[in-house]
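Every protein chain but one is kept in place in this view of the complex.
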């Protein structure tokens, strides 16, 4: 995939998609969506939380969790250390509680910048706790996904996170607590094939990459020709896999409406 | 569709499918399956019961139910009277209880010869009672389907039989009682789109016609080309709609095995 | 040969066109006395039109009901959704590889309560008609409906369905993806629900495609909607090998709301404005809303188990037959 981040420079930057020059201030105000081509650039977890939930309502939890190198996997420790230093966080997933138009929600927000959002033990544990908190407290769960898939450096432990997180989603479902997933660019492989795809409602940002295998693998495996929009949110929508594509600037409103209708009423019998 | 009945004559008959001449005795002994081409000719309900369930175990119920002409539909009364006289029964569906290798079962067996097996109020009521008896008694339900669809002469009353019979199947499912459907030639339209398709296990006789709309309608409605095996049991199998195709001579054994495994054990917790 | 909707409505349409032209002339008229004359003439024509509508709709025959139920101008599901509910969010997809636009659905607020809406949707423009497959739903439409029914059950939201289809898609593609199974499974799922379900037949209640989303606790019909086991043309073509004898078949099939109530197959008729639903959309929407609130009000008194049983019992008693004991 091409680099989807805008190239930054002093005071302005270049859209990685349409190559137009954008003033940084405009870009910020437009929620990192290109004002020319509408490309939704990737967001940090911090920024996503800021533009989505009620101001100041987010309380981070589980931030003490950090990855080990249980398999003694080559170069893993170094990669981890570098990501932790660069991103100033322990994992791609930031989890906690927040409010959405006053309604309490249990949230997790992925940041692709941290090791490609890959799901290892810490990541899976945070998702699981987010969904468990929802099931236990009755606050709807909202998860923003962004991941290349499982973290291979944790081997089978990573694969097991697919089961663990999906089990937690099942708990939510059984308890009658809504769980909304938002697919952002990219939502792939082991994450797409586990907790992400079993949400009650699945929203996606426009043009987000959504798929099971890398495009190269799919082309090798398949015999048919590859459609132009293959593995985009639009393709997923046309193939019945997601509910809606929602522009970033509509996301908060849509989440509020859904949360209110599916789980925010006081008349609900639990 | 071509007439699928063999042409009878003194002591021998002609297979409507391969046109070969068969001795009646051979044909009978071979369960009305052509010994040359394997074509499964249609069976009367009486014959089907005889070759499927334990000898003498069938007790007919609901035989007192008979059709009225609530819509005062043109020519319906005459058609009904003629069918009743010719087939010596009140409806295409024969329902009751029987035993299968000693296990009690609640059964209904359709006979296409009676007004094309169409589902009117009596037909729907018999299916419903068969499934209700299963749900209440714990005896698995086995239904042999053969129908061109709903009986249009009873108008909306017939359409409502789709809902009524499917509701009864849901009762069975909720009670944890197995319901096995066998699609025989033909299983179509309103019957296929209701109780027939929600069985736990669906078996079909080879080459049975299985479909939603008449072939002509499908061709008109569709743009694609029609596959050679369109609307056959084989097509349905390849499209995931049925579990197995079972030759007539294997049917009893298969039903015994399934009934025993799904619902015939004494260790079962109800 | 049965009349088409255009033929049947032509005198009315001509009258209305005339009135419009007269109004245009009157608007441009400078001379006040002449304008007064013209306005009198307009009133006269309008009264004539109203009388004509009275006559046309006073005693619609079954075939005319078919024509009205299918009319292009008739309000469709989304017109009701927009007028009666707020905050509707359409949810898509069967989660199995396909999507269908002939059935739409999603949560919305009915006054202050969340409900789950599912309905057939016909298109208005040529493109939209194609997108929505002329209201012929595909297997994925019913599978989407099933998913939304499950969501409604999980979150304890009443289900409201709007029925308006000539029938389910009967093409090769639909058959290969199991249109029959999809309809059967949708009916089955509705019978699992322990939340209230109310259906409104707003236009065409076309056979299996209709009952697939109409296995509800309460089923209401608009005054000029139809509900039938088979399209009258299909029935005529089977009975008499003459598809153009739809009017005779419509009569034989007893497909009107009035007949359905007589046979206790639907629970109520929602009155339409004079001249049909499309002549006063706010009024028909208000009537539908009143009927929905009233039905839900009755069902709200029931516990989940009783809602489940109510639905079963509603359909269980449908059927007319004789037994040896006398009926």
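Quick notes on this one:
By letter and in written order, the chains are A, B and C; residue numbering begins at 1 in each of them.
Going forward, a contact is a pair of C-beta atoms (placed from the backbone, for glycine too) under 8 Å apart; a residue touches a chain by one contact, two chains touch by 3 or more.
What you see is a predicted model, and the numbers here were worked out from it, not measured in a lab.
For the chain that is not shown, the touched chains among those present are A, B, C, taking the whole complex. Only one of A:32, A:52, A:130 or A:194 touches the chain withheld from this view, namely A:194.
The chain omitted from view is touched by exactly one of B:19, B:86 or B:244, namely B:244. When the missing chain is restored to the complex, the residue among A:155, A:176 or A:206 that touches it is A:155. Contact between chain C and the absent chain runs through residues 95-97, 139, 143, 176-178, 181, 185.
Residue-level contact of chain A with the missing chain is found at 64-68, 70-71, 73-75, 120-122, 124-125, 128, 150, 152, 154-164, 166-167, 169-171, 173-174, 189-190, 192-198, 211-213, 217-219, 221-227, 230-231, 235, 239-241. As for the chain not pictured, it touches chain B at residues 173, 176, 178, 197, 200-201, 237-244, 254, 257-258, 260-263, 265, 267-269.
Note that in this section only the chains that are shown with their structure count from here on.
Under the stated contact rule, the graph of chain-to-chain touches is a line, running from one end chain to the other without closing.
For the pair chain A and chain B, the distance between mean C-alpha positions equals 51 Å. Separating the centre of chain B from that of chain C, both taken as means of CA atoms, is a distance of 33 Å.
For this pair, chain A with chain C, the centres built from the Cα atoms lie 41 Å apart. Those residues of chain A in touch with two or more other chains do not exist in this structure.
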